[in-house]
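All protein chains but one are shown at their positions in the complex.
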Amino acid sequence: MQSSTTNYLPILLIFLAATALASVLILLPRLLARSRPTETKLQPYECGVEPVGSARERQSVKFYLVAMIFLLFDIEAVFLIPWAVAFPHVLKDPAYSPLKYVFYGEMMVFMVVLLVGLLYIYRKGIIEWNR
Amino acid sequence: MEKTLFIIFAVVSVAAALNILLQRNPLHSALSLVGTLITLSALYVMLRAQFIAAIQIIVYAGAIMVLFVFVIMLLNAPKEASYIEKHKALRFLAIPLAGLLIAEAFYVIRLVKPIEMPAADDSAQAVGTTFSVGTKLFTDYLLPFEVTSVLILMAIVGAMVLARRGED
Partner (left out) sequence: MTDLLLEWTIKIAVILGALLTAVAYAVLLERRIMAFIQLRRGPNRVGPFGLLQPAADGLKLIFKEDIIPSQASKLLYVIAPTFLLIPSLMIFIVIPFGSEIVLFGRKIALQVTHFDVGLLYVLALGSVSVYGIALAGWSSNNKYSLMGGLRASAQMISYELALGLSVIGILIQSGSLDLVEIVRSQGGWNGLQWNVFVSQPLGFLIFFIAALAEANRTPFDLPEADSELVAGYHTEYSSMKFVMFQMGEYCNLIAAAAISTTLFWGGWMGPGVEAYPALSLVYFTAKVFVFVFVFIWIRFTLPRFRYDQLMRFGWRVLLPLAILNIIITATVKLLVS
């Protein structure tokens, strides 16, 4: 697990390079392409008919529920990650060996509680996306 | 080098945070918040807390802010119109209170003692790596961890109840 914080610098480098590339791609048509806007071209596309109504109407609340439940299970996954990284080392390292079963048991308790949550979601029918 | 990077990230972070307040369109504010969180994550990396930096992006910028953006899109939140408060006297309280806040900040900064940052290569003392977070979380801090699972369960039930209130 040897690593150095300077190893994170290329993230910044590639971010700058990718942003430069994206900017070039956005600016290129401004320079090279023709621009003859007519009213029909600028209207929202609805398969050839006149657009009806605004696009800014209210949408279903199901999207909000999906995002909320995703957030909660994402947090669960976040707790699983350090556990999973520490687990094989706890198993191998003799200094930790009395902890082996406890370590395993702790996470199983956590997951059981969250499985209860998952079952609750199933029963409440969040996933019945009757479109 | 570290100092330059720190200054750049800090300035961008504060600018993005200010932008949240200055934007009228709520989606622009949400995106500025995402920008603040990403630069904060870079600052965490510089503080040798790599795990928290990654989790900040995955959970905060990648899940919580997605929820915010969904809500703004679903509710079709309008641009904020500026409004004048009813009690004009409150406006005169703003500057003294801001001054008090800044004074408090200076006081706290004077109290903080400078600590030794571990060298960039020092993995023996690393507290921010995933492995050390893992071992600490499940040995010393076990109770908060198990309580968190119950907390998440409560949040799941609460979200379902609140969102479904009109239906059953």
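Each chain carries a letter (A and B) given by its place in the written order, and its residues are counted from 1.
Convention: a contact is a pair of C-beta atoms (placed from the backbone, for glycine too) under 8 Å apart; a residue touches a chain by one contact, two chains touch by 3 or more.
From a predicted model like this one, the values you see are computed outputs, not experimental measurements.
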Touching the hidden chain, out of B:17, B:43, B:58 or B:142, is B:58
Among the options B:34, B:137 or B:152, the absent chain makes contact with B:34
On chain B, the omitted chain is touched by residues 1, 25, 27-28, 31, 34, 50-51, 53-55, 57-58, 61-63, 66, 69-70, 73-74, 129-131
Residue list for chain A contacting the dropped chain reads 1, 3-4, 6-11, 13-15, 17-19, 21-22, 25-26, 28-30, 32-37, 39, 41-47, 51, 53, 55-57, 59, 62-63, 66-67, 70, 73-74, 77, 80-81, 84-89, 91-92, 100-101, 104, 107-108, 111, 115, 118, 121-122, 126-131
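Rule of thumb we're sticking to: only the chains that are shown with their structure count from here on.
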Cα centroid separation, chain A vs chain B, in Å, comes to 17
In their shared complex, chain A is touched by residues of chain B numbered 5, 42, 45-46, 48, 50-51, 55, 58-59, 62-64, 66-67, 70-71, 73-76, 120-121, 123, 126, 129-131, 133-135, 137-139, 142, 145-146, 148-150, 152-153, 155-157, 159-160, 163-164
Note: in the complex, chain A contacts chain B through residues 1-6, 8, 12, 56-61, 63-65, 67-72, 74-76, 78-79, 81-87, 89-90, 99, 103, 106-107, 109-110, 113-114, 116-117, 120-121, 124, 126
